[in-house]
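Everything below concerns the one structure shown next.
Yeah, one chain of the complex is gone here, protein chain that is, but the others are all in their spots.
By letter and in written order, the chains are A and B; residue numbering begins at 1 in each of them.
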Amino acid sequence: MRAPWKFLAAAALIGTTMAMTLVGDPTLDDRLAWQHDQLEETLVSRDVHVHPGELLELMHDDLVRLRIVDVRDESDFNLFHLADAERVDCDALQSTWGHDLVDDAIVVITGNDEARAESAWRMLRARGVRNVYVLAGGLNRWVELFSEPEPQPHEPTASVASAAAALLLPVQTESCLSEEPFAWGLSAALGDRHPASLPDAHRLEPLDYQDKVKRTVKAPKLSGGCG
Amino acid sequence: MGPFALDGITSILVHLAIGFGFGFVLERAGFGDSRRLAAQFYLRDMTVLKVMFTAIVTAMVLVHFAWAIGWVDLSRVFVNPTYLASGVVGGLIMGVGFIVGGYCPGTSLVAAATLKLDGVFFVLGVTLGVFVFGEVVPSFWDFFQNAGAMGRFTLADWLGIPTVLVTFLVGCMAVFMFWGAERLEAVFGDAPREETTETPDATTEVAR
Partner (left out) sequence: MTTLPRASWNPYVAGFALGLVLTASFVIAGHGLGASGAVGRVVAAGVDAVAPAQVDTNPYLAPMAGGDTNPFDHWITWMVLGAIAGGLVSGLTAGRMKVETFRGARITPQQRWMFALIGGTIMGFGARLARGCTSGQALSGGAMLSVGSWAFMFSVFIGGYALAYFVRRLWND
């Protein structure tokens, strides 16, 4: 062979990529493991926990591309959910959801409280969605803050039902934690027709909070590369 | 885990260093010479293809290997968004500019830096072309922004296969292209003559 080093280089190239192919792409679990410390640090610092007031601001802002992702059970969702919220199954969050996300979209995950929303947040972050946040206090707090008159705290029937359902469901993976039940009783399942699904902007006035959401996403460099 | 959020003086220094490596290697590869770049399109000298594809494949394998072992968060690495229409049309136009002018923007900077007058004129041309583009693009803004716009869309996404499998296929294709390039050079090219540093003049005048 005239140029053995060329042959060796080609073999190294093919060999390395073949080995990589046999191992396969990193899985979501791999990525969650690698990013574990960074993710936990962010969650503990509460940098991504958005106050209900800030979410309400975003909902009223026409210029913002907001995606509200509701990770609660279907029964809770039907009872009450935010205007324009989409209910998404945890499984979908691990793989398919989000392929149509525009670069400057702001994603806020809402649960009844924070546990399940944080699991979902970890998954979306590990998958590479950058501008994703968790609703601080969940919808339990949202309803407490924005609805009038004060609804009654809910009797345990729902929690009995969900506990019973939990026995029947397959064991939840650590990716999608279970969470607190929805805390409020409503006279009927209003879905997003409840006044608290989209409170008026004037409800913001008495509220005081820190802004956490990054409005202009830095990532998609219009002029990346030769640009 | 890379990449890192750089700013301030760190960003400046890192980018100066990367740029320095970039320009240095281009010049060492002989890309400060428009005749070599143009020769690619006459199959006489396949350096452009060899350098480009070797660079692409090297970076592709190293970056994706680093990703596969958890050293790089690929989602934070910029992937040029796909704009099929403007990309293909722009590419064809660039091909024309390449063979007429003999450089591309990066190599023309290197040529100008080494005092090649054709490089200097090319850089001026690029500036003019970019200016014209800026003035004219509002009239076809919708085409520019939306035609064939698919966002971050990789070969793996398109083919529905794992990214690592794409690296293997691209690697195989590259090896095939290198083999083909060597064959074409053997047929159409000439063996480059040795150049000693004492006689640099011979490079620009035709010795017939």
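Just so it is clear, a contact is a pair of C-beta atoms (placed from the backbone, for glycine too) under 8 Å apart; a residue touches a chain by one contact, two chains touch by 3 or more.
None of the values given here were measured: they were computed from a predicted structure.
Everything that follows uses one rule, which is that only the chains that are shown with their structure count from here on.
A separation of 39 Å divides the Cα centre of chain A from that of chain B.
Note for the complex: chain A touches chain B at residues 6, 10, 13-14, 16-18, 20-21, 23-26, 30-31, 33-35, 38, 102-103, 127-130, 219-221, 224-226. Across the complex, chain B meets chain A through its residues 1, 57, 61, 64-65, 67-68, 70, 73-76, 78, 80-81, 105-106, 151, 162-165, 167-168, 170-172, 174-175, 178.
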